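Excerpt of the complex: some chains, original placement.
Every chain is named by a letter (A and B) in the order it is written, and numbering of its residues begins at 1.
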């Protein structure tokens, strides 16, 4: 399924851009910025691979991920102002990325024969923990714990995907509907300022 | 050994409660709170499994750990005030938890044929690193590095256990004595304000 691989690399580049922007904002140097971009892009999938026991972790054996991250890095340095202006598009790309990363994480966990709830968790970790590691390395409280229903959108998209798989063998369609679910939930949550606070 | 499995799950729930309380205090949302509870409960054992090379890590294949964490999470939300009042009981449960986690970590390391000092270290990591990861994710300096002789109690309990194993085949008794050691050391350290500072 070629389009999935392409979107995966594209999502990797978008995640790298988000990491590089954060690190530039924190005045990291050229190498530090690259490391943060790298870790943001591959951190979630790496943690998933480690927990499941898939070694060497995926990106070590496919240099296209290096190129995707390097592309995101260079684009951010040369077109920083334009990227900041394109915030809405970046937000959409980022959401497509987390949607796909969730589904890919679930698929990998399913292949390993893990239980449904473990698969869901692996999907959420794949999508969200790159950002968590980025925030830990830049000494911030991870954003997903406080501000957005980012992880929730992934969780619901993952549930939709697991339900669809039961009823349909059209894998492409299942993935697209699940990603669309993530996009719609995240869009609505920001449009209507949804949040999941415990004392209101 | 059924009672051990039961105490393990119970300790997991207590660790989750401690994580959820920390995250609620930091105003994390519903999902962030759950993640911190989860990570606190399984972080130490996960790091041990990764270092030794046991994959997939334990909780991915036993959904009872999910239920224990979910129970801790729900109890904390619905009975927050009561739990805060029960601080002394919680402290006891937590200490039983770290005692057992230390011994279980050592047992797993012994099965892998690791050296004595590696086994001790795996025990301490199993018991203490869930809290370390919780503190890193909530942007705090890990508590065990500064305030209590938490890790020391685990270390001494582990040494007691390894000595007992040499002389006694009554595994249940060995475990109970080792856990009691952890409880007594931690109790005395707080009662008499012991600490291990380097310049006094």
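As a working rule, a residue touches a chain if its C-beta (ideal position, glycine included) is under 8 Å from a C-beta of that chain, and two chains touch if they have at least 3 such contacts.
Quantities reported herein were computed from a predicted structural model and do not represent experimental measurements.
The complex is a homo-oligomer: every protein chain shares one sequence, and counting across the whole structure file gives 3 copies, of which 2 are shown.
Everything below uses one rule, namely that only the chains that are shown with their structure count from here on.
Of all residues in chain A, those touching chain B in their complex are 50-53, 112, 114-115, 117-118, 132, 136, 139-142, 144-146, 149, 151-152, 155, 195-198.
The residues of chain B lying in touch with chain A in their complex are 23-24, 26-33, 35-36, 46, 50, 55-57, 60-61, 63, 66, 77, 136-139.
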